[in-house]
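Only one protein chain is missing; all other protein chains are in place.
Right after this comes chain A.
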Amino acid sequence: MGVPVALEYGRPSLVRWMLERGTGPTEIPESSLVWFELTRDGITLHVPKIEMGQGIHTALAQVAAEELRVRPEQLGVVQADTARGFPAATLFTFGSTSVASLYTPIREAAAAVRSMLALAAAEQLGTETQQLTAADGVFQVAGTDRKLPYQDVIAAHQGPWQEPAEPPVLRPAGEFTSIGRSVPRVDFRAKVLGEAVYGYDARLPDMGYGAFAVPPRFGARLESAEAGDAAGLPGVRQVVIDVEAGFAGVVADTRTRAWAAARALKVTWSEGTRVDTTALEQQVTAGDGVVLRRDGSIRAALSQGRIVAAEYRTPMAAHAHLEPLAALAKVEPGPAGKVEVWVPTQSPESVLEDLHAALGEDRPVVVHVTQLGGSFGRKGGQHLAVEAARLSAATGRPVHVGWTRDTDLRQAFYRPPTHTVMRGSIGPDGMIRGVEQHSAAGDIIWAVAGLPEPVRSLLGFDPGGLLGLFLPYDLPAYRLVNRREQLPVPTGPWRGLGLMPNTFALESFFDELAEAAGSDPLTYRLAHLRKSGEQGERLRTVLRTAAQMAGWGESLPPGRGRGIACSGDVGTVVAVVAEVDLSGGRLRVTGIDAAVDCGLVVNPAGAKLQAQGSIVMGLSSALRESLQIRDGQVVSDNFDSYPILGMADTPPVRVTFTGGADVPYGMGEPVVGPVPAAVANAVHAAGGPRLRSLPLRL
């Protein structure tokens, strides 16, 4: 029998502070629900954030273990879900905010649980709580050898638990035994045994396999549908058509038979768009827009001095998580029958809302979140739970729907293209007099959620596009004009949102200014961060650290070079030095050194994986990725036409954490920011051309 203990805490001030600084995107849930389950086996933490590989279950278990006074491995860890009453909004996992937003609430809740256990233990031992010490899940009466394990306290406890009268005191950072240690991942034993259940792996007895017709072009709507040849194909159990809902699908006894039957449905589609990559990139052209920043007189600054001008482009990109989208649904009969889904999603709330909208508001809905085989932003908006539920409702049995890779890449949303036009002026002292920046990008946040279009137009920017958009340097004059474009293809969040594309333009241009001024790129950055307050000081530290790691300034053989770049996001600052070798006539990245200040590091090994993963994903974007659209559909729809970086092209990646703050900032996305700019800058330093568009090609 479990004894659920729920404690609610308000939004932590840290996150509010981060949001006020404008570094993070949109809403944090108003309350964070932290749930510890006390059983005779011990304590289980229901983690209110979703594991997609980032190690969040491990990091949050460490935070809880610290205040519970248990070893992290003594704590049970399960994914929280809406079946246990967790608000779906709380589970939303996004924006590198999980550790930062839950660090304090989980510590407070865990400390409260420990105090409750201590009160019960003191009663059972016939002593006072002040006489008890706690370590490794065992209470001990001070000065004696009388001990009582937590499990025994829980087993012997009668009646309701007594909450502590006062908020418990949290352990000082200097005494941490769990936070700050590289404890093993809680999910990895199951993963290496093949026992972890991802969305594609979810199963129920008597489950059928579903598939459905997908539009041949973006924007095409279902106009008519009939079973056609699908009904007679082997293994097909049912054809389910609801043209009004835009749905035509099948259930079959095997997955490949379901896919074949879905292709055999007789469907007609409206025209949709016939757009291609070139037209989309042309639509995203910097120029007129909304002035987001105006410091000093840019006209005066650009009317004299040495003028440097350049423009930069980044292409569309796919998330290409290795687990394609999938979902399992079980719908009970009747208009108010219960809907239960198992789905790999970052956003159970949107799954819940969409299920209610599609199947009826009266239905009770339970969303179980599975493990996610990668996501990078993709599994936040769209999903297959609704389609699986439609098929389950129609056939009266559980149905699993899983996409093929090509469907997954075609029916996605994508990182939008960007275009940035920069003009800067350098004064006689070599310092920058002013910079004018015209940026343009397709929508990110507005493409998947948010305010009505008139309000968006009035604002003139997409919140996701703000990430990395502003030059972090002290400039006498700086003018930033931004333009957002609604594209006829789906765009949306991709790791770091605007951070990496914007940083590519800004940090490449800064190198061009340094070159025009005849200055070393590192020295020039440090000189222009002089007055930028705390953020500037932290950037200087990571720049110096990364440079030192990479041997910045030491000479290299001909054809090789180093490049540096930096950025800030969700409170974290990062500097990256890339070293490249052009001597073989091709671009080879031979090493990456990164310095990261993400504040307090909960799990150094986990944070290092996040940093390395961001760097490799940034390298993949820098060297390989460019989503191709022709005739209104994605044509780079598998790993042959949409290559991602493999082992052979991945250099050694070294990461140093420089942070000294006593609270954690974001870690999932910030490190991706400077990677392509650092590589492009290295290419030029190696004697190669100045490359101003991704992917980088000599």
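Just so it is clear, a contact is a pair of C-beta atoms (placed from the backbone, for glycine too) under 8 Å apart; a residue touches a chain by one contact, two chains touch by 3 or more; residues count from 1.
Quick note on the criterion: contacts and distances are computed from a predicted model.
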Practice problem: For the chain that's not shown, choose its UniProt protein name out of "(2Fe-2S)-binding protein", "Multisubunit sodium/proton antiporter MrpA subunit", "Menaquinol:cytochrome c reductase cytochrome c subunit" or "ABC transporter permease". | Solution: "(2Fe-2S)-binding protein"
Exercise. Consider the whole complex, including the chain that is not shown, and state which of A:54, A:411 or A:545 touches that chain.
Key: A:54
Practice problem: Would you mind spotting which of A:644, A:667, A:683 or A:696 touches the chain that isn't drawn? | Solution: A:644
Quiz item: Which of these, A:617, A:634, A:679 or A:696, touches the one chain of the complex that we don't see?
Solution: A:617
Exercise. Using the definition of touch stated at the top, determine which of A:256, A:282 or A:583 touches the missing chain.
Key: A:256
Quiz item: Where the complex has a chain not shown, which of A:324, A:464 or A:659 is the residue touching it?
Solution: A:324
Quiz item: Can you name the residues of chain A that touch the chain not displayed here?
Solution: 52-55, 184-185, 187-189, 191-198, 200-201, 203, 209, 254-256, 320-324, 371-376, 402, 404-406, 609-610, 612-617, 620, 638-640, 644-648, 650, 652-653
